[in-house]
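Below is one structure, written out as structure tokens; the observations come after it.
Heads up, one of the protein chains got dropped from this complex, but the rest are sitting where they should.
Per-chain residue numbering starts at 1, and chain names A, B and C are given in the order in which the chains are listed.
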Amino acid sequence: MSGRPKEYCGIFGIYGHADAGKLTYFGLYALQHRGQESAGIVVGNGSEVRQHIGMGLVSEVFDDRSLADLPGHLAIGHVRYSTTGSSLFKNAQPFLIEHGRRSLAIGHNGNLVNAARLRRELESKGHIFQTTMDSEVFLHLMVPFDTEEALEDALIHSLAQVEGAYSIVLMTKKTLVGARDPHGFRPLCLGKLNGAYVLASETCALDLVEAEYIRDIEPGEIVLIDDDGLRSIKPFPEVQGALCIFEYIYFARPDSDIFGQNVYEVRKRQGERLAAEFQMDVDLIMPFPDSGNYAALGYAQNSGIPFEMGVIRNHYIGRTFIQPSQFMREFGVRVKLNPVKSLLRGKRVLVVEDSIIRGTTTRTRINTLRNAGAREVHMLVSCPPHRYPCYYGIDFSSRGELIAAGHSVDEIGAYIGLDSLGYLSLDGLIGATQMNRERFCLACFDGNYPTEVCEEFSKYCLEGIQLAEP
Amino acid sequence: MSGRPKEYCGIFGIYGHADAGKLTYFGLYALQHRGQESAGIVVGNGSEVRQHIGMGLVSEVFDDRSLADLPGHLAIGHVRYSTTGSSLFKNAQPFLIEHGRRSLAIGHNGNLVNAARLRRELESKGHIFQTTMDSEVFLHLMVPFDTEEALEDALIHSLAQVEGAYSIVLMTKKTLVGARDPHGFRPLCLGKLNGAYVLASETCALDLVEAEYIRDIEPGEIVLIDDDGLRSIKPFPEVQGALCIFEYIYFARPDSDIFGQNVYEVRKRQGERLAAEFQMDVDLIMPFPDSGNYAALGYAQNSGIPFEMGVIRNHYIGRTFIQPSQFMREFGVRVKLNPVKSLLRGKRVLVVEDSIIRGTTTRTRINTLRNAGAREVHMLVSCPPHRYPCYYGIDFSSRGELIAAGHSVDEIGAYIGLDSLGYLSLDGLIGATQMNRERFCLACFDGNYPTEVCEEFSKYCLEGIQLAEP
Amino acid sequence: MSGRPKEYCGIFGIYGHADAGKLTYFGLYALQHRGQESAGIVVGNGSEVRQHIGMGLVSEVFDDRSLADLPGHLAIGHVRYSTTGSSLFKNAQPFLIEHGRRSLAIGHNGNLVNAARLRRELESKGHIFQTTMDSEVFLHLMVPFDTEEALEDALIHSLAQVEGAYSIVLMTKKTLVGARDPHGFRPLCLGKLNGAYVLASETCALDLVEAEYIRDIEPGEIVLIDDDGLRSIKPFPEVQGALCIFEYIYFARPDSDIFGQNVYEVRKRQGERLAAEFQMDVDLIMPFPDSGNYAALGYAQNSGIPFEMGVIRNHYIGRTFIQPSQFMREFGVRVKLNPVKSLLRGKRVLVVEDSIIRGTTTRTRINTLRNAGAREVHMLVSCPPHRYPCYYGIDFSSRGELIAAGHSVDEIGAYIGLDSLGYLSLDGLIGATQMNRERFCLACFDGNYPTEVCEEFSKYCLEGIQLAEP
Partner (left out) sequence: MSGRPKEYCGIFGIYGHADAGKLTYFGLYALQHRGQESAGIVVGNGSEVRQHIGMGLVSEVFDDRSLADLPGHLAIGHVRYSTTGSSLFKNAQPFLIEHGRRSLAIGHNGNLVNAARLRRELESKGHIFQTTMDSEVFLHLMVPFDTEEALEDALIHSLAQVEGAYSIVLMTKKTLVGARDPHGFRPLCLGKLNGAYVLASETCALDLVEAEYIRDIEPGEIVLIDDDGLRSIKPFPEVQGALCIFEYIYFARPDSDIFGQNVYEVRKRQGERLAAEFQMDVDLIMPFPDSGNYAALGYAQNSGIPFEMGVIRNHYIGRTFIQPSQFMREFGVRVKLNPVKSLLRGKRVLVVEDSIIRGTTTRTRINTLRNAGAREVHMLVSCPPHRYPCYYGIDFSSRGELIAAGHSVDEIGAYIGLDSLGYLSLDGLIGATQMNRERFCLACFDGNYPTEVCEEFSKYCLEGIQLAEP
């Protein structure tokens, strides 16, 4: 098990379309914000299965030739969050195994909390793991059931043992499977495109391929799609819901519907709630694009204070950006977001942000506003302070990285260099979702984790200690 | 002379900084929106001159190694607009010649209208041209003056003969030169960074390198910068101003000051004028990011109609985007800009755009709004209709490409599929700049060209005929 | 199990040198003729194991950076024969697994004849294979023994079950292992470099790293090398020898000693035997470089007929050679080997070749000699006709590919376009080795296979049918 047990990811699956591989490529394009480290597609035509994966963006991994090499009516795809190091090629998904006459491929979004223990048990039985991903455990647990007929049993056997967050797309030579863990941490939705079924992390991927949104896969649900159509099973006892509220705050695309709500609108209502909780005497409101755009709009429309685009985004930042010398302070920030001096000079500015994790980037950005001549700089954050790490797939897992874990709001404001700082209340946040509090995982705010977290994993995360590699 | 006599470009120069090459790299980063085809830097240390140029973005052309190979205190840089074809490598700038013991390099923004004639004359005298760029003419005209002392004479001799639009940065082994044509079509500003002088197309490049803005280079002015400081000459008779108003409308970055006005604010005032000229009964206002952002904001703030971000931009569009099959209409558009269905469904939508050139892209975008459920779609354009080609460096040179050259506003609206379409009046546009009408070139709107346009060139442009290569 | 169960390969291992990774790189350079498809190195420092593998030549796969990333005192390396398709990346060796706290890596030269059956059995027990290589079976069979102390038991358990041809280098975090199958099909030699032990397919690799040749690893021998030195075990009953005689004829480098004989000298003696068996009345003897060089020299020195280099080799043939149009007959051959017209015109030419497999290339080459003006063209082959496929790692596995399997010598000569054709007798060939007939596998000549060949494998090979993928 790797020392970095958390991943953002986007997944996509399709059954019953002659261009399954190409549509998956398009679907991954729409989900690219969920992962930029690697991209991959596995395609099947009923008898043969092909895979193409690579490091980088969808646009870098695939070209006309590689797509032409992926014929079939059944496909799954995966994008993964950017970490560093090409050595992680073997961790790119979808993960595919050929076992006997069977093929099994999986794309996984989420994080298992008992993967290390399961892996140890499997290795002691002779299993050889190929990657350091928790996702590999799913397939190892399915292997004893080695016929297509036993697929449902295999899935139940496997999913019954894993604990934590998972939305998965899985395929055999003949069947597409989608599943969400019983808590429902991560999203997964179902659509139809003419006769074909489509699975995707977010509805923006359905939009792009012109599939019609049908419904969300439910927490604990498994859907199996093959020539006989779609079959749904819910073999596990119902548990408390634990939808990841951070999907609304930051992670999902604003044009997606997630857990039944449009993300853009939830974010605007967060701004509306902020406006209700904090009346600010400022000259203008602005976001740092694109993170705070929608909450800022919501605040502006409910306060009468003008919304402005106070910093301009440079769209041409390449990957090989040369680091500036020390003598150029703030360059690394300003090359991406340059303040509009004429607009800011002498003004009292309110920045609306979606979240503050470490605070370092925010601090530098605020400084560029001051250098551009802003007289006052205030900030409102559209969620409560992040005080607890996430074990379910969001990348802020050690408390040492969370500025709010060890500092008061005033201390954070001072560190960042603000004239004032405010956070939306938890009630305000939940109110903005127009959903019941019980449906969400709010652990990053209140520390109440919906699942047990295995000892060593928890220790690792809470104390920020690097686990020794097994 | 190539059959494509027009170029967008950005230029940068610096004298007197130990990191001249690296700062030029940063400056070009800020000017990247002015040209994405090629990038180049020429650096000098007083005795030796080095060049690094390449096709692609600044981030693709340069890396740590190539920058480390560019030591010196004197540098110029250039970015050029994206056309297609790697065969155009030889046209990348800055253009450098070694003649006798002298080095001359130039970066040029603009377009000469008598370059073809000058080239013919020079060739008949035995000159051999290396490129198909009009910019090469500058240096050929300077060559007879072959000492450093005669530099001023050489510049006057050369600039006196060229006609049209140019802002240039030029360097010898010892001197940095900046110049604007007497009409002042293209911008060029002067800044200081500690003791170093900086020249740049736009002030956003000064911001990035933390140089202080001093003033614009004036129309017809030549500045020579060397160890003795800056010397300014204005050797040519004054002529009518012809600032390119399209820099305000579309081309320059909103965080730049151009011709003495902040671009962001001019654009907001264009929206304000639109609000005065057109009262619309709609539910929301939205731009297609980023082109209409600021005029839309200006309209919203002066009309009370809410500003929304009705389409979401995908920031991960790579260069090797696979073309979708025919069966997916609008995919190519929607992958870049996806409408937020929940927001648009059943709404009366006003789109504010900065300009309509051909109308084809706009048409497809409007269609995606309708497919997303918008009930009505109206559009206001923040400038008058473009009816005449530009000969001075903006890429809409044949009348055949300009939808407004042959169609009424109603016809255009019908073609695009709008419920209504309105254009800002010319007076409204000029009013938004808060400057005098006489200072601008408005030829693309009214056909009054500030210079003579040589016969063959004009014929080429007006009728859209491809000139035979000489 | 892939449809292509045969590989040429070269292997190298070293224990006890601070530059183990770099020396392995050098060793692979010397063994490059044994495989050009992929190259890889695994290095260990006692606690950590690193791997770098890639498709292509050693010089393409490694650079200064990748070598610098491979520190350690223990390393194994592998080169593999060129087939087509980058999709075979996962089949590149050395193959590395991390299991529990253990690391196991293997490089294999040879071919197992019971791998398909073993794999089926292992899969039925739940094992998941990562590749289509027979080599992976070795490690799966070792996994139940999961401590360093049990390494010897694990090796014996694993090697006792595999049947066929293998010379392997294998490493754990602390131990280097070398082994040859009991028949000894493929070579493996042992050397010392100061205090370090070196294993290599051929002695030319020892030469390059300046290691001293100690002895061959014996058939059926396993050597384990660690901090306590070298330990040799021979746990398996002795069986009949089956050294691959094709190593002498074609495969090994002439500057290597193989199975105790220098390859250059064996080949010269083949030529000497040819001279004894065939007296030819010709003007000159020539090889096609480099295949027949040494036998041709041997014939020339024992016949008095002059040796000439009648075709000139072009050393600059790149990988992206453009195929010539149909109108240029023989171009593809002549660009590599151009005949010296002045030398050949009007002459009676004797070509000495090492072998004829399909006959197609030979036919075209002979035609270029005739077009260059040769009056007569005769050929002598320095081994008997190849009539039977090889199941032990040499790439002529289907009888359909072997021209001698279905045609008489006269028919072959007529097909190739020769005035006469002769093959060395089997006795002559064995005599040239100066070793006992019983020590060799001669199956490709006489069809007597030293091992049982499992049903499906044999069927596949003999009839050239592509096995369905399992």
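Going forward, a contact is a pair of C-beta atoms (placed from the backbone, for glycine too) under 8 Å apart; a residue touches a chain by one contact, two chains touch by 3 or more.
Every value quoted in this text rests on a predicted model; they were computed, and no experiment measured them.
J.: Considering the complete complex, which visible chains touch the unshown chain?
T.: Touch partners of the hidden chain, whole complex considered, are B, C.
J.: Tell me which of C:Asn314, C:Thr360 or C:Ser408 is the one touching the absent chain.
T.: C:Asn314
J.: For the chain that got dropped from the picture, name the residues of subunit B it touches.
T.: On the side of subunit B, residues 97-101, 120, 123-130, 132, 139-140, 143-144, 146, 470 touch the unshown chain.
J.: In the whole complex, what residues of subunit C lie against the chain that is missing from view?
T.: 19, 22, 25-26, 29-30, 32-33, 36, 57-60, 62-64, 67, 204, 207-210, 253-255, 257, 262, 264-265, 290, 293-294, 297, 301, 306-309, 311-322, 324-325, 327-329, 331, 334-335, 338-343
Definition applied: only the chains that are shown with their structure count from here on.
J.: Comparing chain centres built from Cα atoms against the global Cα centre, which chain wins on proximity?
T.: Closest to the centre of all protein C-alpha atoms: chain A.
J.: Could you state the distance in Å from the CA-based centre of subunit B to that of subunit C?
T.: 62
J.: Could you put a whole-Å number on the gap between the CA centroids of subunit A and subunit C?
T.: The mean C-alpha positions of subunit A and subunit C differ by 49 Å.
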